[in-house]
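To start, I am sharing the structure in question, which I have written as structure tokens.
In this view, the complex is presented without one of its protein chains, the others remaining in place.
Moving on, here comes subunit A:
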């Protein structure tokens, strides 16, 4: 079932919003927008509405336009993280706005004319001003002056223009000098179109490019100025700009930003919204009170970018395809069609089925997309069960990503890493489904779709919003799922789990023979050593070909030489074992965020969990809800624990206490009552399907489990280094990982590949 919301503002845009209900708790908002010329459709919005009624039986409810705009903006600013951004000299910077400190703000909607709206709260707003010099003026005057047939054409002209040919600049009046006494530089426009006075030139003597730019600057500056004056008048800190005149056009955003910056002497910044094009439709949608979306929180919304996103840019969304076959053929068709126009051509031919390198969906400045900065719009998934991890010291300042991908060098490096890893991933994924023709076809489509995402992000890093490595890795997993590769590493995971479980009893026996102190060190060494089994790391995949799991594990553990690159082991040991004969209090509950399947979880984390249980600490294993690479999932863990419990009473009793094993069925002969005093071992899902974890969005189950926890253990690169390396917690935290990437090792810990991190942090106040 799906509900369509069509919103037709007074000007030139129709927005379509589709609500789909694919599952019991997940639904998505699919956004679509098309620009159409009223002339083409003939009768305008009303005819369009009739068409909808006739063809689809959908009647359109008319909502108050301004009300919709405001509700839409409120929704976006409160519910979507990093929705707002600034745009200065081509650089986008995402801004996080505290939902509790949002109001009042100024919303400037630049359509044909300009409405300036002061927003004081939900449904509380007032149109305080406006100007008749708006997008319609730009287009209308531009059309009369340049004969351009479309808004986009006119806008594109402006990008090649030089406004000094037609504007009178301060320098033109003061003989090339600044009029610095009043703070005007020589290049400031003194009079828009002022040069057309003094020269005996006709319209035909001016380049349309220059006229278009002069017009654009005149109107943008004016809008910026009037908006600033109104913000000042009402003491508003923030100005958000939207409307079709702006809609992702880099230069327009720059000029408006410049004007606000100029007039406010740098004290105010113009801001823009990523989903700005859907303000009206979102608002119309929000007006259906029955949705009960008023109190939506940002942690409940996940935005995903389907495979069509990089091809369609920010303008037109791909068809809402539900069927896999449709998706693949859409992708194939698009690629075919694209090859004829501006080619999304793979740079390197596919090795097997996978594609390497970056495809360029449509090149910069091509006719398809006049402005590369037009941002993409994804599908918003509402997951009402997501919550903010309650043990975060300060959720407001928490930033999951450790590496800043707004740095161009970092971004290019990581995009390249993902691109190079792609062929292997495709091979694995196809092999995981028996290498059938169908799997190969889906593998190809996946490779195309994902390289298109990467290419798009190379072109416009902000295309999908604020970019972090966590988002990138999740995008890849989402893309795999989109082509129904449910679990690409399924068979690898199974094989490794079996192999690891087979050697676990020997390991446990070895551990049990040690002194408490030696055991603790061996356990931590074991976690770090076992973390080498990571299919996400190129270096580790190469290692696999050189030995069996237990050989690699032992080799790896033997190489563990303290001090590690970051080594807080002594502090952790003191906390666990005490010092000077003082017995420390035991942890009440430890949350263990696990990473990979196989040796990593079975030979590394499970023995550590067992140690906590022995000390009477409740243990919660936290694992992914959905597969990502070879990461273990919450679904798989009970089987693994059951397998381990076969050889270990401690684990068995704890698993029984934690409800992982039903009854004493595993070992009916040994069911004495005193066994039940064990601390429980539990498993919860974390709510995500990515190798990283954004602790602002975790499952409610995990949030509930966290309430009693006083220790968080984060293990592995994705969760302890790529994300959360700098995260502060209200409780104690132990971050354990082996760095399996040379560059990351250099950047993060000034070390080398295979260096280890053991970071122990007391509660953050």
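Operating definition for what follows: contacts are C-beta pairs under 8 Å (C-beta built on N, C-alpha and C of every residue); 3 or more make two chains touch, one makes a residue touch a chain; residues count from 1.
Just so it is clear, contacts and distances are computed from a predicted model.
One chain of the assembly is not displayed; among "Mitochondrial import inner membrane translocase subunit", "Pantothenate kinase 1-like", "EF-hand domain-containing protein" or "General transcription and DNA repair factor IIH subunit TFB4", its UniProt protein name is "Pantothenate kinase 1-like". Interface note for the absent chain: among A:84, A:108, A:196 or A:488, the touching residue is A:196. Summary of contacts with the chain left out: across A:124, A:160 or A:233, the touching residue is A:233.
Touch with the hidden chain on the side of subunit A covers residues 10-12, 38-39, 64, 66, 111-113, 115, 127, 129, 131-137, 139-141, 143-145, 147, 166-168, 173-175, 181-183, 189-198, 202-203, 206, 211, 218, 221-222, 225-226, 229-230, 232-233, 263.
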